[in-house]
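Every protein chain of the complex appears in place save one, which is left out.
Here is subunit A:
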Amino acid sequence: MRRTLLPLLCLLASGCGDDDAPEPEEALPGGETTVHDTTRNAFALAARNLQGERRDAFFVGNALFNRNWVTAPASTEGLDGLGPTFNASSCAACHFKDGRGKPPTEPGEKPLSLLFRLSIPGVDEHGGPLADPVYGGQLQPLSILGVPAEGQMALSHSTHEGQYADGTPWSLEEPHYTLESLAFGAPHPELMVSPRVAPVMIGLGLLEAIPDAGLEKLADPEDRDGDGISGRINHVWDVQAGAVRVGRFGWKANQPSLSQQNTSAFRGDLGITSALFPDEDCPSVQTACQQAPRGGTPEVDEQKLAQVTFYSRMLAVPARRDADAPDVLRGRSLFREVGCATCHVPRHETGTVEDAPELSGQIIFPYTDLLLHDMGEALSDHRPDFEATGSEWRTPPLWGIGLVKTVNRHTRFLHDGRARSLEEAILWHGGEGEKARERFRTLSATERSQLLRFLESL
């Protein structure tokens, strides 16, 4: 078994000799924003180069991010209007410690930092998913007093067995979701449901600062270079601009900017309306929802939104750990040799951001191309989202991924958190990621652990 692998390994190794030495900037993936903290608060820090009053603004945004919104009318001025239906009562509930969400892992636990997007076949007037006429654009399992929650999601699993080329077996857990306790009758016969786990909040401002041109250069929609990797930009609707823009946030890159991402999360996740999204997510059949008291028109003002958005832009990326350890360096080479770096593009340079000198002109290492890739049938949610097909997902950034365990006390990865480890996350890769997955499968146990060591150092 081992013998037959040797030629392949030699081939892999030959592509990258001494010229593959680490770049000096790699140790500080967020450029000058990078922070050095490996504690539970590793994802919760302000960009290191954020100073003076701008740093104060970060703290204020943070306080809002953590605050629980309450039912209107309340004496807590400006923080009422939760719901009528919602997923959580604070941003931090899902983005706990600004880190990653996970699917339920304990018996009886309800999905909290995992939400479910809903749509039916067809598109809305801007080319986006067509919301379900009864349950809206996402399932809201919680509600204020006197308003029915939309329903619950039950989770079951099936197991897939497989093995590495060296015979080491693995088993993967595939989640299956079932809608339960639906308050407004059976779902649409063609209802499409997409599970989405809350992503890590770090480095979002830097990702926003990568120029569109940089992404267009990486895109290869027709796979002209014939490497089996396409990479497409999702073109999505920018509500504020009233125009189609490059999508770059969200698991399917369906949001063009952090401000729109945050504002739509206020509405969808918390049930908090804003100038941009003035209407509650209460489809017409949900009469109690429609008639429930409001916390103002809109419920969150522009100032608070701007503070939260500023906060989300300025959350720093942590520095690498053990970047120079021999195993990590070997893993780094394998990451490229195996083909991970084709989509998880390590290096980018940010453009000039008018109101954010901290984020401008930074050499960063997010390990993503922010493009859509077909990830195969096994990972498909069978639900299109603007130009993204059911099996396409945006390459998620990998910076900070090794600290998820410390910050969030779990190692659940992928869009629905099905992978129980980084290793499983790799093994789930299909479609365009299949070749790289297959190369990973044929690595030796030592090499696999070196590659994982590299990921943990990010």
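Note that in this section contacts are C-beta pairs under 8 Å (C-beta built on N, C-alpha and C of every residue); 3 or more make two chains touch, one makes a residue touch a chain; residues count from 1.
Note that in this section contacts and distances are computed from a predicted model.
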UniProt protein name of the chain not shown, from "propane 2-monooxygenase", "Iron-regulated protein", "Branched-chain amino acid ABC transporter permease" or "Ubiquinol-cytochrome c reductase cytochrome c1 subunit": "Iron-regulated protein"
Could you tell which one of A:V70, A:V244, A:A306 or A:A378 touches the chain left off the display? A:V70
From A:A46, A:A72, A:L305 or A:L379, residue that would touch the chain that is not displayed: A:A46
Touching the absent chain in the whole complex: find that residue among A:A72, A:L112 or A:A356. A:L112
Touching residues on subunit A - with respect to the absent chain: 35-42, 44-46, 48, 55-56, 59-60, 62-63, 66-68, 70, 75-76, 79, 88-90, 92-93, 96-97, 112, 316, 319, 406
